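One chain of protein is taken out of this complex; the other chains stay put.
Our next item is chain A:
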C-alpha cells in the first residue's frame, strides 16, 4: 500500500465495514483534525491510555470536541496516524536490550519517512511523546543509517556534534547569560544581611 493511499486522514465512512468501528477525533496544535480508528490508536501507548481513561462512546466522539494534541503539528500528526493505520493490529515489539538492536525498515515506512530531516526530527519527537514503540524504532534507525560508512569527521558534520572546545564555549556562554541574575540574587542576599535578616527566605 502506498503512503498516499494509507487510510488515515478523513476516512471514507462508506469504506467502513457493516459492523460499526470505533473512531476517535484528534486535533493538532495547528487545528487540523484527524479521525483515527481505535485499532490504530493501540499502537500509541499514550493515546490508548488517554481514550481508555476518557471512556468515550461513538456519540461522544461526534458530539464532543476533538481531543487536542497540543505539541504536535498537523503535518507531523498526519504521518503518525498514517503509520498507525497501516500497522494497526500488529504486535508491539518488546525490547530485549540487544546491541546492536536489529531494526528493519519496511517499504511502507521507508516511503513514509522519505521526508526532510526537519520533519523526521518532529516525527521522532512525536513518536516518543505518543510512545509508539515501533515508529520510534524505525525512525531512529533511519537516523542511525545516516552514519553508515562515515568517518568520525563526517559523523560530526552529519549529526552536528560539537567538539570539546565548542562544548566549553557553550557552557561559558550559558554561565555568562545566567550571571546578571546570579549577581542580583547575591546583591539582594547581601542587602538583607546588612539589614539584619538571618534568612534569605
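Just a few scattered comments:
Going forward, a residue touches a chain if its C-beta (ideal position, glycine included) is under 8 Å from a C-beta of that chain, and two chains touch if they have at least 3 such contacts; residues count from 1.
In this text, contacts and distances are computed from a predicted model.
The listed options are "G10917 protein", "G1738 protein", "S-phase kinase-associated protein 1" or "F-box domain-containing protein", and the UniProt record of the chain not shown names that protein "F-box domain-containing protein". The residue touching the chain not shown here, chosen from A:21, A:49, A:64 or A:150, is A:150.
Listed here are the chain A residues that touch the chain not shown: 98-103, 117, 120-121, 124-125, 127-129, 136-137, 139-141, 143-144, 146-152, 154-164, 167.
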